[in-house]
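The full complex has more chains than appear here; those shown keep their coordinates.
In this document, chain identifiers A and B correspond to the written order of the chains, with residue numbering beginning at 1 in each.
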Amino acid sequence: MIRAAILGASGYVGGELMRLIAGHPAIKVGVAFGASSAGQPVSSVHPHLALAYASEHFARWDPKKLRGCDLILAALPHGETQRLADQLVAADLPIVDLGADFRLDSAEQFERWYGEPHARPDLLSTFVYGLPEFHREEIRGAARVAAPGCYPTAASLALRPLIEAGLVEPTGIIVDAASGVSGAGRGAGAGTHFCAVDGNFRAYGLLGHRHTAEMEMMTGASILFTPHLASLSRGILATCYAQARQPGDPLQVLRDAYANERFVHVGEMPPETKWAAGSNAAFLTARYDERTNRIISLAAIDNLGKGAAGQMIQCANLMLNLDEAAGLSTMGIYP
Amino acid sequence: MIRAAILGASGYVGGELMRLIAGHPAIKVGVAFGASSAGQPVSSVHPHLALAYASEHFARWDPKKLRGCDLILAALPHGETQRLADQLVAADLPIVDLGADFRLDSAEQFERWYGEPHARPDLLSTFVYGLPEFHREEIRGAARVAAPGCYPTAASLALRPLIEAGLVEPTGIIVDAASGVSGAGRGAGAGTHFCAVDGNFRAYGLLGHRHTAEMEMMTGASILFTPHLASLSRGILATCYAQARQPGDPLQVLRDAYANERFVHVGEMPPETKWAAGSNAAFLTARYDERTNRIISLAAIDNLGKGAAGQMIQCANLMLNLDEAAGLSTMGIYP
């Protein structure tokens, strides 16, 4: 068994990683670092895992504990991986990082969208962007992968084949997306209070959401991205609009692009976030509107699955030459 | 007291009309027609009104019962008002109709979007479109008003001042909206089952939703409209995108346009549907995105309030020379 060191194991993504690994045929948890919960039983923070992790405890960060591990899975708040970079590099282990730190390929872009200089621009080029549907071969041979987050994954899956096929204009694309609250993490605040979200719907981060940079990098297009917070725990739906550039059926383009993908379903029905809940699946559809000459393309994923922990495991499977689907499900929990 | 005859009183909009009228200083319920519930106590269908309507029953439709009434409020399924047109016209009472039947100003447009010929094109021009913020004076003198539904109300409030000010291109505007389930009415079906909506988010009616016609009529623009079903009972948020045409601050344009409106609030914060829940209020904001030269404008309302029953009462108040705000609240129930 491959022993994984999980950084950020007490967060939502960390919990999902532990859940997936408990059912993984070839990976097990070596050490679960959980800063704020160090020393506590895993079940005190993740009671849903109490039967699977009956006696495990969270560890305090200590790079020496990486010895004996074979893989690093980092699900830390933005900025943390940069800070730990020396220690992680020294461990010389394959790493999948979900933070934003090493996703962008340019330190300038990072500084522009994150408002601070990048601490380790020298390492940027050593990370491969971990969206297997587009970078499978690079990931397979990579030692370091920066897995994209939830919004860029959904938007890229919906848009990139249409742009590559020349079907849509690569400028002024609208990505209008709704997300469940777990995307904001476990931290409690006014915006994640139950009463502030229950039965509510709102946009946030108007004009300047940081994920715009990744979407533009992944599609080569200019994008106006508006995230919304929906009254759900998990799930992202990206509804994307672009001007049509030439005749063509966007649904067929998506079908062709993902014909051999095990986690992407392209169908007629508008996808629903709940189809993907708890899984690594993505559900897509698209249409051409003759009246306005616009193309609309939609993708639904679980932000903690294909948008986070599932994607990390999918990348790790590729890096370790395991079955790409090991430990992952294509089936959401419904209803 | 003005006695109102309510058609469709056993539906969600009908229940909201009865709730508002119970608190209205000058209107009371004369007769509550409720086809499927005729003969039953109001409280059996609307138990939340059991204290206010302790002994009232739903009546079977009978135009003779309109005698003794002073006002007709019709909240019927699409097509029903056309069918009853002769009887309603004969009653010679002021009428506010929430159905789609008399909203569009052209029989051709009706047939195009609703897929059937209009039964009474001769009456189309006798109805005034009932969005008080844009047609206050026409409504004041009108005998017949066709009140717009939820999506067109939200989209028109968000877009029309920007188009009139020449700030945005009137072509290819995107209206991406999310609605609560009550907008689909009380009828039970696979799509309104709790488990199909709870914790879920999805688009529907891709490309062809009928409300597009009203939005285009109200704004003079061409529009691609995508409704979504959100996991909430009440509320609509319309997120609208348009290409900027000339410099200008869309937020200021909205502030100026609605400076004297008692039910429209324009602010900096992205509006939330829950702010409006149970009220007749609309909350708006807007931004200009220099990067993509796009304007984004958002409006949140309660689909049963400003998007249905509240708007009907607001129109009736104007028609009857009452205080426009009588019986209406500007305050949502929060949390």
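Quick notes
Note that in this section contacts are C-beta pairs under 8 Å (C-beta built on N, C-alpha and C of every residue); 3 or more make two chains touch, one makes a residue touch a chain.
None of these values were measured; they are calculated from a predicted model.
Within the whole complex of this structure, the shared sequence is present as 4 copies, and 2 of these are drawn in position.
Definition applied: only the chains that are shown with their structure count from here on.
If you average the Cα atoms of subunit A and of subunit B, the two centres end up 39 Å apart. Residue ranges on subunit B touching subunit A, taken from their complex, read 171-172, 174, 176, 178, 180, 195-196, 198-204, 206-207, 222-224, 226, 228, 230-235, 237, 239, 241, 243, 270-274, 277, 285, 287, 289, 291-294, 296, 298, 300, 335.
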